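Note that this complex is displayed minus one protein chain, with the remaining chains in position.
What follows is chain A.
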Amino acid sequence: MLLEFTDKGIYCPKADVYIDPWKPVRKALITHGHADHSRWGHQYYLSTVSAMPVIKYRLGNDINIETVTYGQIVTINGVHFSFHPAGHIIGSAQIRVEYNGEVWVVSGDYKVEDDGLSEAFEPVKCHTFITESTFGLPIYSWLPQQEIFSEINSWWKQNKEQGKVTVLSGYALGKAQRLIQGLDDSIGRIFTHGAVENVNEIIRGQGVNLKPTTRVTPEMNKGEFEGGIVIATPSARGSPWMKKFLPYSVGVASGWMRLRGARRRRSVDRGFSLSDHADWNGLNQAVEASQAERVFVTHGYTTTFSRWLNEKGIEAARIETQFEGELEEIGEGVEKDAKSEGKDTAS
């Protein structure tokens, strides 16, 4: 096969490269900078230009990394590789692999809705499509993001009226910036957890015009946060760091919040179902647009989604990987032993 599934990750034997491997390898092609896809210890990295700054920030400046623009073809031993927008976070890519006319696409993590920040998802035609299935059940269908943002903004406004600081959590990389862009900053100031602000600085450095934010520092006074919103990381929620915002109302933005049970289980006041992963319709749309004859399903509701595809006449099988999807966002990203290395905790 053009690509194989090994205990180190997705492997192309012809070119001797891995895609998003979870164990150290010689050559790794990286779809995006989230810790479960972009790991330490590879000798050589290849990513998109816009994914590179964050990867370097997380893995260190001394890693050996080269970049390509979207659509640019890199040929290794006759195998053509190219990166195409996945719409997941800034710089995220699906990786197209072609050899002798046979095409595979590794989609990494993706969403089909354009968030206005990430390079919008582009379907890539292929014979074999490797897809995630984080939200591969029909109960997961996202509302248009404007609706979610107007809910978030009116919640913020209401908290302000009640004299409460608003605290909203999401991944430091990706979700946080998307939230910031969707906020109505005429309501108040936007504050950020250190881990979020570090990423913000990198992204602004790439020329992205993010809304103005203020880093929360230990010397800041309680009073400063009045009427404001704090964008926090999932791990900061419930930590002593939150104390200075009291009284506050706390929310979580994650696709898991689509279900009432999940909302009620988190000890938070509000849950907003905003995700950087495709919902059920998005997954089906992507599979269809790829025109693939064969699909491999990685992380998520793999069994269900592959059975569904099989019944629709698309040959599909589930693949064990160590990708996590969105689990860590709600503190449940621990079903696998291989914990991602300190994602969101760097501050």
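The rule is short, and it goes like this: a residue touches a chain if its C-beta (ideal position, glycine included) is under 8 Å from a C-beta of that chain, and two chains touch if they have at least 3 such contacts; residues count from 1.
Quick note on the criterion: contacts and distances are computed from a predicted model.
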Among "Sarcosine oxidase subunit delta", "ABC transporter permease", "Anthranilate 1,2-dioxygenase large subunit" or "DNA ligase (ATP)", UniProt-listed name of the chain not shown: "DNA ligase (ATP)"
Among A:43, A:141, A:154 or A:239, the residue in touch with the chain that has been omitted: A:141
Which residue of A:129, A:171 or A:308 touches the chain not shown here: A:308
Absent-chain interface as seen on chain A, which is shown: 137-141, 258-262, 264-265, 267, 269-270, 301, 304, 307-308, 311, 331-332, 334-335
